[in-house]
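Heads up, one of the protein chains got dropped from this complex, but the rest are sitting where they should.
Each chain carries a letter (A and B) given by its place in the written order, and its residues are counted from 1.
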Amino acid sequence: MAEFIQLLFNGLVEGSIFGIAALGISLVYSVLRLVNFAAGDFLTLSAFTTYFFSVDLHMPLVIAVLISVVIGVVISLFLEFLIWRRLRKSGAGMLALFLVATGVAFVLRQSIALTFGSNSRKFNIDQIKTFEFLGAQIAQAQLVVLCCASIAITSIAIFIKKSVIGKNMRAYSDSPSLAAVSGINVQRVIIATWCISGAFGALAGVFQGTVQGQFTSGMGLDLLLSILAAVVLGTIGDAYGALIGGFVLGIVMELSTWSAFFGGIPSTYKPVVAFSVLVIVLLFKPEGIFGVKARRI
Amino acid sequence: MNAIMQPGFWIFILTMSGIYGIFGLGLQVQYGVGGILNFGHVGMMALSSYTMAILVISHGINFWIAAATGVGVAALGGAFLGLTTLRLRGDYFAIVSIAFSEIVRYVIFNSDNITGGAQGSLAIPAIGEGYPSYTNAWDSIMNHMRDFLQPIFGDIVNREFVMALTIWSTLAVLLLIVSRIERTSWARVLRATREDDEVPAALGKNVFRFRLQAVIIGSILGGIAGIYWALESTLLSADDFLTIVTFYGWMILILGGATKVKGLPFAAIFFGFLYGGTRFFTFWPFSMVDSAQRAYIRIMIIGVVLIILMMKRPQGIFGKRQEMVLE
Partner (left out) sequence: MNNLILEVNDVAISFGGVRAVNGATLNVAVDSVTSVIGPNGAGKTTLFNLISGAIKPDSGTILFEGMEIQNLLPHKIADRGIIRTFQGAKVIKRLSVLENLMLGGQDNPGDSLLNFFNPKARNAYEARTRDRAMELLQQIGIERFAHEYAGILSGGQRKLLDLARALMANPIMLLLDEPFAGVNPTLVEKLLEVLQDLRTKHHLTFLLIEHDLETVMNISDRVIVMAEGRVIADGAPNSIYQNQAVIDAYLGTRKATS
């Protein structure tokens, strides 16, 4: 039982990270019809910049995280003006968007590897301190991450629901042409979308670095697949769906290692579990959990 | 500057171009004709090469049977991928297909007892012996061909030369077959589905079957590339089959013009330079960075080429713009 509680809690923490990252990707898709393959490397980037400012430059961790969030947002906006906006104007198709996003991912990942090398890094935080809860060992770092993630999720939910930009975002993603003629400032919607996605990617990267303990330049890439699985599971383009998909997958992935479950699937197979869940769900509901019926062919 | 003067350099580039050309041709059938975004193509390469190597080394099976089985397993992999996910929307399929290849790689990496896993070899060598090899049969064929060709073409003919020649002959034959296939009404239906799947369906075409067949043919080509890859590298590692390899194929496809096969060999050679060239660039200014950093830079360059290509010339060097953008 203690093992179950432990795994459930681990899953909740991992799920909150997936959820945050997936939300950013899904939001970008809903507004820009772009599956951002580079999102994983944004996670890595923020983990490394946070490391750089907090460990190398001895800044307080909170400041380092804030700077990393700003960096994530700035780079997202930079790419919007340099690349995405032009691609949209030229009417680029799905393949072009996919391949350019991949190209961006390559450049970003290799830049990180060139700058920081291939050694693994570690934040300067107390990794050892744990609390006991129903027999499970709950790390302080995990608790902090879960709290911060919950705050981030709640505030974004309120933002999308209540703020003018949030409402415009939803209107725009429902029907871009209708939103444009009805006087919505499309440019502002797009910029806000990139800001949220950049910031959330950065947060997810720091959280993952914290929970994982050690990380390398491949961290984001390793996570990207599970995050994309969460995005698709919750119906691509549905922000709340992505959150739920993230939590579901985080918990399922952790619980799959439970020894009562056929002795537990080896933890190295977690991403395989994530995608198996996804494929099984898609077999029965090809449009994702929250999608509407698709045409048959 | 020495390396570039050596014929070995050019032969290496040709070999790599040929292998990735066959690989890219597999994507051409899927995307260029059927509009299918398969980003898990490298998984087929992994399946065929590991199947072949395991059958030869661990089970002592004849090389040709093993190679054919390997390609067959790649085709089955394509069928599995298609049957489970090809009914999904295009972007869903793209994501799930990436996952497919990554899962294949994960399983290879973690199945130490069958694949050698992280060690990257299939079996532990006996003391005083080299790693057990799956290339013995192939090597003897290559040697026979070398002995046959040497009196005709002179000393330039070595094992690598024969290998490059074989691969390019294979590519030429496959290009011919594929371009023939693309003139059938089968391909016409697929080209229609690329744009709209409701129209062909309403005319009685089973769109799913056509797409599935395209993925299987593409996977067979990916599988053939995998066999050659295994023969060329002589030692397999799960890291040979990272997702990035799929995008090597995509780069070749787009460079050559996705809708026609004729540009593909040229694009493959261009890619070969990018891929193989940087390894031999040991002179200044490349001597300022070490080989690991050169590998990082190589992938960065590939990223930049992909971005610029898709932004400036999505139809590739040889493609028709009209066929990419016509509204």
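Everything that follows uses one rule, which is that a residue touches a chain if its C-beta (ideal position, glycine included) is under 8 Å from a C-beta of that chain, and two chains touch if they have at least 3 such contacts.
Given the structure is predicted, the values throughout are model-derived calculations rather than measurements.
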(message) From the list B:14, B:103 or B:189, pick the residue that touches the absent chain.
(response) B:189
(request) Looking beyond the chains shown, say which of B:206, B:234 or B:291 touches the absent one. (result) B:206
(message) Just checking the interface: what residues of chain B touch the absent partner chain?
(response) 180-181, 184-186, 188-189, 191-192, 194-196, 198-207, 210, 213, 217, 322-323, 326-327
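Keep in mind that, in the parts below, only the chains that are shown with their structure count from here on.
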(message) Please output the residues of chain B touching chain A within their complex, sorted ascending.
(response) 31, 37, 39, 84-85, 87-92, 94-96, 98-100, 102-103, 106-107, 109-110, 197-198, 201, 207-208, 244, 247, 250, 254, 292-293, 296-297, 299-300, 302-307, 309-311, 314, 324-325
(request) Using the touch definition up top, name the residues of chain A that touch chain B in the complex. (result) 35, 83, 86-87, 90-96, 98-100, 102-107, 109-111, 113-114, 118, 225, 228-229, 231-232, 236, 266, 268-269, 271-272, 275, 278-279, 282-283, 286-288, 294-295, 297
